[in-house]
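A single protein chain has been removed from this complex, and every other one stays in its place.
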Amino acid sequence: MNYQITKDPIKIENVVQKVVQREAGAITTFIGTVRELTHGRRTLYLEYEAYESMALKKLEQIGKEIAEKWPDTKTAITHRIGRLEITDIAVVIAVSTPHRAESYEANRYAIERIKEIVPIWKKEHWEDGEEWVGNQLGTREYTDGKPGEEDLHD
Amino acid sequence: MNYQITKDPIKIENVVQKVVQREAGAITTFIGTVRELTHGRRTLYLEYEAYESMALKKLEQIGKEIAEKWPDTKTAITHRIGRLEITDIAVVIAVSTPHRAESYEANRYAIERIKEIVPIWKKEHWEDGEEWVGNQLGTREYTDGKPGEEDLHD
Amino acid sequence: MIKLLLFAQFRDQIGKQEMQFPIEGKTVKELKEILKESYSFDELDSVMVAINEEFVTDQEIIREGDIIALIPPVSGG
Partner (left out) sequence: MIKLLLFAQFRDQIGKQEMQFPIEGKTVKELKEILKESYSFDELDSVMVAINEEFVTDQEIIREGDIIALIPPVSGG
């Protein structure tokens, strides 16, 4: 149960608890919260939707990729769906590693991959409209239909 | 109260709560836990001690350094002292920024600086002895008596 | 028959979560063309397709019983 999609508020401690190891001294978390202003436009609230069964598979895949790249790493990810208000937590990623440098790198890798391959979408609601947010990494096509690791970037 | 030295267990949510911003979508945390094995030697428990008033000043200084380097950043740090058991949380660093790349960088900066300039010490207790742990960044002298930012490294 | 799952803007546009199609034997590329013509789905170029919860290429051949999903650019996190 290290990977979860939930409609309920996320408790950071619960996600962190899943990666605590006696052998690991460093845990990093990434906490994605709902921001009020994006490119100067005021968001009222967000709605997240997921293709749940596939999203879980993809989160697990990310965990496996991390374990291969950074041995002795443990990863846990919980993503919330449904309606979220400003400052609500949308996602918590926890990564534990024996050494801290790797923990930051592996955690960063996880959030970038989520934004690439996990079928979760958000709809922004503003005062004057609403819209499903497209690929925030910039518009581009996957020439073979699949996002690859080489697509990873800032 | 964004910077704290405490004898009590640290609640991650409390530290994160201090940096939540309506304008910031990314929060990273670093959670330092007590590791059982260090260089193959089994730790039974640790004792942390601080020069509290100065440690608080230095934590605040780190927060200011971060705010200068990465604008619109909020930082909170809580360090526990006293006796800690394996897997107990020794430190929680929370950093919020508008964009995630900076959040990882700023957070990493905080933990490196803590290991440089904050007067907190740990004593490792093993089955066959105990010892105050020296500079884990490697033995070196500060030629002018002060650790500078240029001393930052992995 | 195959089942086509719709999410986000596609679900909003069609007004339902899933559709049924008799398109066994066709490729994903052919499915996309059908969708463009019959349902005026735009932006299909930036859309990924998953069959049975795995991303596939346009060349993939659709089989009886497959569960297909249109995956518009994701925006989780």
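The chains carry the letters A, B and C, assigned in the order they are written, with residues numbered from 1 in each.
We take it that a contact is a pair of C-beta atoms (placed from the backbone, for glycine too) under 8 Å apart; a residue touches a chain by one contact, two chains touch by 3 or more.
In this text the structure is predicted, and so the values were computed from the model without any measurement.
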Report, in label order, the displayed chains that the undisplayed chain touches. B
Sort through B:15, B:66 or B:120 and give me the one touching the missing partner chain. B:120
Just checking the interface: what residues of subunit B touch the absent partner chain? 32, 48-51, 53-55, 57, 79, 90-91, 111, 114-123, 132-136, 139-142, 144-147
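In the analysis below, only the chains that are shown with their structure count from here on.
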Can you give the whole-Å distance between the Cα centres of subunit A and subunit C? 24
Whole-Å separation of chain centres (CA-atom averages), subunit B against subunit C: 49
Which residues does subunit C have that touch at least 2 chains other than itself? none
At which residue positions does subunit A touch at least two other chains? 32, 111
